[in-house]
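Supplied in structure tokens, the structure appears directly below.
With one protein chain removed, the remaining protein chains of the complex are shown where they sit.
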Amino acid sequence: MAQEKMLTGCAAAARGAQLAEVEVVCSYPIRPYTAIMMELAKMVANGELNAEFIHGEGEHAQVSVVLGAAAAGARAFTGSSGVGVTYAMEVYSPMSGGRYPVQMAIADRSLDPPGDFGSEHTDAMSTRGQGWILGWASSPQEILDNTLIAYRVGEDKRVMLPQMTCQDGYFLSHIADKVSVPDISQVREFLPPFKAHNPLSLTCPVSHGPQIRPDQGAPMDAQRAATFFDVPKVIEEATADFNRIFKRNYDPFLEKYKTEDADIAFLIQGAHANTCRKVVDALRKQGVKAGMARPRWIIPWPTHQIAEALGHVKALGVVETSTCYGGSMRGGNLAPEVRASLYDLDERPLVTSFMAGLGGETIWPEEFHHMAKVLTQMIKDKRASQYSYWVGFEG
Amino acid sequence: MAKKLPEYGSVNVPKDREVPFGAITPAPVKTQDLFMTSNWRVVRPVIDHEKCTRCLTCYMACPDACWVYNEKDDKMDWIAGFCKGCQICIHDCPVNAISAVPELDFEDGVVRLEKPF
Amino acid sequence: MNVDYKFQKLEPAKSFKAINRAEMYVPGHRTCAGCGPALNYRLVAKAAGPDTIFIGPTGCMYVANASYLCTPYAVSWIHAQITNGGAVASGIEAAFKTLARKKKYDGPFPNIIVMAGDGGSVDIGLQAMSAMMYRNHKVLFICYDNESYANTGIQTSPTTPYGANTTFTPPGKEIPEGKVLFPKYVPQMVIGGHPAVKYVATTSVAHPLDLTNKVRKALTYECPTFLHMLAPCPKGWKFDEKLTREMAKLAVETGMWSLFEWENGVYKYQNVPKTYKPIAEYMKNQGRFSHLKPEHIAKMQAFVDERIANVKANTAIPIPTPSSRS
Partner (left out) sequence: MAKVNEITVWVRGVLQDKEGRDVMNAFGQALAKEGKFTQMFDNYEDLPDRVLVPLRKYVRYSDAELEHKYLYTNDHPEIVVIMEPTIVKGMNILKGMPDGGILFVNTNRPADYILKFIPNADVLGAVATVDCFGISGVQTVDFSGSEGGVDAAGLGAGIAAPMVGAMARITNLVKKETLAGIVKDVSAMERGYNEVKFQKLKKFHTMSSQHGG
């Protein structure tokens, strides 16, 4: 039977990994994800998880250790935050190229300079394009659930790709919330044991990762790209099964909150969506038809779902929680993707972006209200006058 | 929504260009026949079976495993297809039983590969 | 929890004839004619036998072997980045341990061997190697030392000797000797800092039986072990490719390299010359040293003399064994 507990995001991620019966775990401390590993260390010490718990000598090593473990046929789990995520950058592409479906739990943290513990999504967003599946949760419950869903999707034989399951540092990682912890028998029904593709073996020897020529590189890229055409289908199946077995109500790709008749809408990933929902309610009370959409997966990007869910709104504000200095919109990473997703519509929303929640700053309800005003003005002006607004620092 | 959105497209890798999933390949058994290296050879090692003492120095000295002890005939067999002609065996033979002969003196051993590898 | 992981016990071989006949590193690879590291790989693979998994960090033994989707490894092999051989090996070892505990695997515990070059072990790969050893994984870490980054066209590494001409240490008017630094002392670095390691040895391709038995002994230990293996490189050292083993032999005869085992704190040397040959005899056949002047060779000789003195000291007074190591 499922049990209800108060768990932080870190504890929820660890519970998720425990329920997934991970076999090799590799740790390295960095705030704020550290407690995920603290929890797993306790479970291993207490005999509640039959896994090898390896103290990596850094994040690069963490990812390398789980690569080896997955190549040998074990379900492997690791995680990191901030500069730890970027330190391991070299190993991300070999991981997806070798089709090792490990999971990495990320509690987001700003990149240096200089040290800032606050949550910002730039860390994991920097790994887009490396062939990993990337998803963001907005509650400890969703963190636990995503851990299981991501393993199920990543280990599907049509997919075989690594996954990053991300949560906002502090806001989710350190603040406890109610979590329904499912029973292991239910989890086993949802998540079959990991079956590696031609693992390192003594009886059936194989070579993993030989060198290739330039004319073999292109087909490998194409094959990895083709896999991402199939991932959405697998996510849909997995989410449907998950909703059925655990009695949840997740949209596979995009949480839609009062978007059906919205004039203005926010698009936002991660924890700040919780504040945003409340502001949408408040705006509705004031007579502003507001709505919110929250992508659960950033890779694969839900292009069609965004166009379908938000094509009709008049003004769309993308709340960026990561930076992309000097990019096309001089703001973050999401707005260019959102604009591209809407481009083919005959009529499309005016789109701007709001740089907020950077460096771990709280996004205050007042700030969402301010953004709503900007969006309303855009409708009146029939144009977006800026690509991006640095909230709190507007000129 | 007025018109149909573009699809994500499709990728079709032709059969002859397919790369194994995850670039994982089966291990070779006795020799890697996709990679013959006899065409590296300028000089062929020629053994004098009378002089040879079966000390196995050549066998332990060859980076390409091209000297094999043939138990049945009690002699050393040379693997022509992979010998690169490095001459370590010739240099290290304690009884000078192996000599260097220009590969071009032999009419056999032509492989004429299309690519160097 | 007491688990029988079915670790392998490899008996020593008494003669060449007694060594595993089957090739585990088969012919058909793109290594240089006369390649020292390839010969070394072949001997190691033969000694280790079929129940083995190799981890191959980037270097010649990756690029020249695993070329274009065909490989010469008859046992399972996985590429690692040049940075992370030790870490990938750790993960593989951990996986086999868990899978054995969970009864998902019941075969013999594989010989897990990292075959790293000098760059992949004591330069960019040092952190991963050291951490693997610290964590007490049952892995044999091999540094096949050809004394340069050979695969990228011969650049200096921390084991490139003083005075060597590499493409990153070209001799010139201002820097006549080429490389000015002296190399890291690799085995000492492992011995000095890794209490979990009980066995360290050095080998050369000119001493195949000694090499074979050191590999087998290292693999029989139930802890991390380390082999520093001299593998002369005809391209990088610029010598006639037929002299690969000759160079290794001369390295031992001049004291440039010494063959020893370090077992639980005690050094035991093999093939120690009665009188060492001058270092110049080793250097004269190698193009990488051809630019050196007598004063440079003297400097090199002084460095080698110090190493020889070390050998003598180690032979006379074994280093005491801390109780934790026995």
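We call the chains A, B and C, going by the order they appear; numbering starts again at 1 in every chain.
The rule is short, and it goes like this: contacts are C-beta pairs under 8 Å (C-beta built on N, C-alpha and C of every residue); 3 or more make two chains touch, one makes a residue touch a chain.
Since the structure is predicted, the reported quantities are computational estimates derived from the model, not experimental observations.
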(request) Please work out which displayed chains the absent chain touches and list them by label. (result) A, B, C
(message) Which candidate, C:19, C:35, C:164 or C:231, sits in contact with the chain we can't see?
(response) C:35
(message) Among C:51, C:118, C:145 or C:241, which one touches the chain that has been omitted from the display?
(response) C:241
(request) Considering the whole complex rather than only what is displayed, give the residues of chain B touching the chain that is not shown. (result) 38-42, 84-86, 102-104, 107, 109-114, 116-117
(request) Would you write out the residues of chain C that touch the absent chain, in ascending order? (result) 30-35, 60, 63-64, 150-154, 167, 170, 234-235, 238, 241, 287
(message) Touching residues of chain A against the unshown chain: what are they?
(response) 213-214
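Keep this in mind: only the chains that are shown with their structure count from here on.
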(request) Could you tell me which shape the graph of touching chains takes: line, ring, star, complete or other? (result) complete
(request) Could you compare the number of C-beta pairs in contact for A-B with that for B-C and name the larger? (result) B-C
(request) Compare the CA centroid of chain B with every other chain's and tell me the farthest one. (result) A
(request) Could you tell me the distance, in whole angstrom, between the mean C-alpha positions of chain A and chain B? (result) 48
(request) Would you kindly tell me how far, in whole Å, the mean C-alpha position of chain C lies from that of chain B? (result) 24
(message) Can you list every residue of chain A that touches 2 or more other chains, as numbers and ranges?
(response) 205-210, 212, 216
(request) Please list all residues of chain C that touch 2 or more other chains. (result) 67-71, 73-77
(message) Quick check on the complex: what are the chain B residues that touch chain A?
(response) 1-3, 5-6, 8-11, 13, 17-19, 21-27
(message) For the complex, give me every residue of chain A touching chain C.
(response) 23-24, 26, 50-52, 54-58, 60-62, 64-74, 76, 90-91, 94, 200-203, 205-213, 216
(request) Name, in rising order, each residue of chain A that touches chain B in their complex. (result) 97-100, 160, 197-198, 205-210, 212, 215-216, 218-220, 222-223, 225-226, 229, 303-304, 307-308, 311-312, 344-347
